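The structure is given below, and queries will be raised subsequently.
Left out: one protein chain. Kept in place: all the others.
Right, chain A next:
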Amino acid sequence: MEFSSRARQRHTRLAGDRRDPYPHSLQFYQEPPTESISLAEFESFAVDRLRLLKVVENLGVSHVRSSDSYKTKLEAEFRRLKFPYRALAEDDYDARRKDHISHFILRLAYCQSEELRRWFLQQEMDLFRYRFNELTEGLRQKFLEHVNLQFEAISEDLKNELANELFTSTPGFTMTKVKEQMFYKVGLSDAVDLFRARRVFIKDGFAFVPLKDIDAIVLNNYRQKLSKALAVSLILQVLLHCLMMILSSSHLDLKHINLFLSNSIKTNSCFIIKNYFFLIPHNHSLEILTFSWVFIIIFYRTGMFKVTALFQACIIFFCFMM
């Protein structure tokens, strides 16, 4: 039964009936997964990704990051743990889904302290850099379009006008290469490392970056997004921990709780709630603290973050005491 429904799902995906949730093997992890998964899958995904990140860390220490031995070893690890690697979209769905979900699970675990956040950020960056550089130029182009990174390619006319400047300012480029490769107009704040070393042509506050240097910029962008997301995860996690307490102790309907939360928090919270629910033990002695949780939600909603944090600290303290 299960098998045939799986095959049917795959078939409809190939036929293009449903919108493909994972059009690229790489992603910025901006949307949290919205499906429910079993506890076994939850655990195995998390463990596998953790293993992968640890391998990334070890290889990063013992090898030069762009060397061939680094690449082959990491590739072997990808295959072994079944993460997306150089496969066509149709065959790769499971690996991409695993990649997506496991990232969010680890994000939950690693947002909790500054040190953990830094470690997670560093390994995810190295992982992203490796995977981005392994993409072909065509796929890289498509990925950039997909994530809507506002890099406009300059027109042929402009390129011809600036050809001499581009040739003298971009190291490693001959005139012919300048004529063939795409150049992108990027804001100065995105191209900091390139323009400070004078490795790119700048004019009127914009840098003209060739496709081959775009990876540094994309990486920077990814780092900013992930850093912000980790900070948000932390707030969410604490808040929703409290929510789970209420749910389990006061039998409030999930719908009512959701009314208090804004839309973006809601999508994140559903994922966390569905899976976290398994992990928090019911503790009926917390019923007496239910009333304070309502205050927490109200404070959060009205933006009084400091008070919320104080309240949460007290509540968590009490939780551990009981």
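What we mean here is this: a residue touches a chain if its C-beta (ideal position, glycine included) is under 8 Å from a C-beta of that chain, and two chains touch if they have at least 3 such contacts; residues count from 1.
One rule holds for everything that comes next: contacts and distances are computed from a predicted model.
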{"item": "Hidden subunit of the complex - UniProt protein name among \"F-box and leucine-rich repeat protein 4\", \"Major facilitator superfamily (MFS) profile domain-containing protein\", \"Exocyst subunit Exo70 family protein\" or \"DNA primase\"", "value": "\"DNA primase\""}
{"item": "Of A:139, A:188, A:219 or A:232, the one touching the omitted chain in the full complex", "value": "A:188"}
{"item": "Residue, one of A:202, A:219 or A:235, that touches the chain absent here", "value": "A:202"}
{"item": "Of A:41, A:75, A:165 or A:215, the one touching the omitted chain in the full complex", "value": "A:165"}
{"item": "For chain A, the residues touching the chain missing from this view", "value": "165, 167-169, 171, 188-189, 192-193, 195-198, 201-206"}
